[in-house]
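For reference, the structure is listed below as structure tokens.
Shown here: the complex without one of its protein chains, the others still in place.
Every chain is named by a letter (A and B) in the order it is written, and numbering of its residues begins at 1.
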Amino acid sequence: MAKLLEVRDLVIRFGLRTGEVTATSGVSFSLDRGERLGLVGESGAGKSVTGFSIINLISKPGYIASGEVNFNGENLARVSPERMRQIRGNRISMIFQDPMMTLNPVLTIGTQMTEVLHRHRPELSREQARDIALDKLRKVHIPSPEKRLEQYPHEFSGGMRQRIIIAIALLTDPELIIADEPTTALDVTIQAEIMDLLMELCEKDGMGLILITHDLAVVSQVTQNIAVMYAGRIVEKGPTSRVIAQPQHPYTRGLIAALPQSSRHGERLNQIPGMMPTLKDMPPGCAFNPRCPHVMEICHRQIPALRPGSNGNMAACHLYPEENAHE
Amino acid sequence: MSESLLSVRNLTRHFDISGGLLDQIRFSGGRFHRQKTLVRAVNNISFDILPGETFSVVGESGCGKSTLGRTIMGLYAPNAGEIHYRGDRIDNLDPRSLLPYRRKMQMVFQDPYASLNPRKTIRQTLEAPLRYHNPKLSNGEVQDRIEEVMLQVGSDPQWISRLPHEFSGGQRQRISIARALIVDPEFIVADEPISALDVSIQAQILNLMMDLQQQRGLAYLFVAHDLSVVEHISDRVGVMYLGTMCELAETAALFENPRHPYTRALMSAIPRLGGGPGGHVRLRGEVPTPINLPSGCVFHGRCPHANDRCRVEIPGLRRLDDGRQVACHGVEEGRI
Partner (left out) sequence: MSRLQTFRDSYLWYSFRRDKVAIASLVVLVLLVLMAVFAPLIAPYNPYDPEMIDIMNSEIPPAWEDGGTTAFLLGTDSQGRDMLSTMIYGMRISILIGIGAVALQAVLGVLIGLFAGYHGGRLDAFFMRAADVQLSFSYLMVAIFLSAILQAVVGVARFGEIAIPFLILVIGFSQWPQYARTVRASVLAERRKEYVEAARVAGFPSHRIILGQIFPNTLSPILVLSTIQVANAVMSEAALSFLGLGMPIDRPSLGSLINSGFEFIFSGAWWITVLPGVLLVILVLSINLLGDFLRDVFNPKLYKG
């Protein structure tokens, strides 16, 4: 069976007043039906812009310069805006960090939910739409949904709002949900509940999930596969457990070692020196070379391609021999 | 208790959000009366901080942990309770008599983009507090101190004539730390100092804070919501919920064997690298607002072990045999 989503060699560029910059280059990954993929990286790594590009929602000076976004075999990078609107919010839904970005503060939850339904399924009657909305609210474990339908967004707590966003995302039974830092603004206890909910929904309904986050710990609990991004490129990808337990790329290794771990109380953390380069001052060769403990001469000249590392993870690093570089 | 650096006794801080006189007027029971709306951010909190230790306060947003730190620093006046620094009471001092303590107690803030004045060069930001507290320093001495502090926080002293917007978040946070260090304090309140930073930068700042603590014997009050960070760097931890301290213990004891039902729920929700999903304690209901505090134990509405006593009587922090303090009737009665 074909992949649900296949992103191939995606290049996103921004036309800024100081010139063109490349936000992501050569980003490729794929997702099976019902698969949960984590897109991990620090701010500015290009993970959000990659997520947005899937549904063609990159904001103005940015554009897809080349590459393909195949969703069910249809290249979304090339479809008409009209076709995109049929897919976005219908076959693919998106969940953002700030629920208030999606919710209209002056409309009741019920109105907003039925509006979404009517846009994509105009044939539904009011009662049918309401029933679907109620069903989805129950699905995200919102107590007394009948009463909640009549309420406004400000009457909900942060965690509840994020549940409602998820309920809205579910309305059209999408095949894929893209969640961009869905729990970053929430407390840990609520974060745990939202993550449980997302996993439960994916497992029950066979939805695909792309979880975009900076939090390795969260990703490691929820997803089956991970793609780690650094400075606009995927530097490592593979099954979650293997990426976490045996990271291949020096950046992934550094990132994992930088996390505080209970067993090493009070010790100095392993830190990666320096900081990620900005889009405007990318170093030549591998973008990680100024911070890399294993930097070699070739790293300054050549951008490494993704190739299998010693354990089967794909890593974009010259440490791993070139011969393996065929997928 | 005389050896403690800072001791906080029954500290309470409320905020009046009722607005002007017109907003306060309510009509009920057939007549008008004036009603104030209070946010009870910090209620009756007591603890001690020892010299050179890291004491962390954790809790979820809105639990009053930031207010606690700011009240200790004198940014808010407490409504009740006392704050003692090396035995001297400081919460009732006027600004002038407080000055010597300002040198000893400093603060590092959460948002590296808001905590440096965008119109001041790094030199101006560092120089102002130094000269204010040490008016007799010569220009050369000031320059030396600035360079020394910049080096200590891992910044290049050549950068001092730049403006904050030329720096990354991590660099700004180093400069914020330098500003706190320049008056040579022995106690620093760090209010979420790394939560706005990227993971790889967080490790740099945490290492810096631990190094400085070793070099200078600093004591920290570390306010944070990131439990794994707190676990890593703290000697002792206090857990806050709705303005109340519900458990206070040595770090290892707290994380290995939390006793208070809220602490248990909190600890179980920490995402662990490679740990499986689920398995966390689910709490029912939502955090009540600090405007209408629940009666009795503030946690009773969400607590799986609550009984009638919890709904009526406020539990105090009680010291257990292993030295930890827990504010829970259930623990006291041996039910939990």
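We adopt the following convention: a residue touches a chain if its C-beta (ideal position, glycine included) is under 8 Å from a C-beta of that chain, and two chains touch if they have at least 3 such contacts.
Please read these numbers as outputs of a predicted model, since none were measured by experiment.
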{"item": "Interface partners of the hidden chain - shown chains only, full complex considered", "value": "B"}
{"item": "Candidates A:17, A:60 or A:147 - the one touching the absent chain", "value": "A:17"}
{"item": "Residue touching the undisplayed chain, where the options are B:179, B:225, B:259 or B:324", "value": "B:179"}
{"item": "Hidden partner chain, touching residue among B:80, B:98, B:137 or B:252", "value": "B:98"}
{"item": "Residue numbers in chain B that touch the chain omitted from display", "value": "20, 70, 73-75, 95, 98-99, 102-103, 105-107, 109-111, 114-120, 128-129, 132-133, 161, 176, 179, 183"}
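Throughout what follows, only the chains that are shown with their structure count from here on.
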{"item": "Touching residues (chain side chain A, partner chain B) in the complex", "value": "42-43, 157, 159-160, 187-189, 191-193, 195-196, 199, 214-218, 220-222, 241, 244-245, 254-256, 258-262, 264-266, 268-273, 275-276"}
{"item": "Of chain B, residues touching chain A in the complex", "value": "60-61, 168, 170, 198-204, 206-207, 210-211, 225, 227-229, 231-233, 251-252, 255, 265-266, 268-278, 280, 282-283, 286-287"}
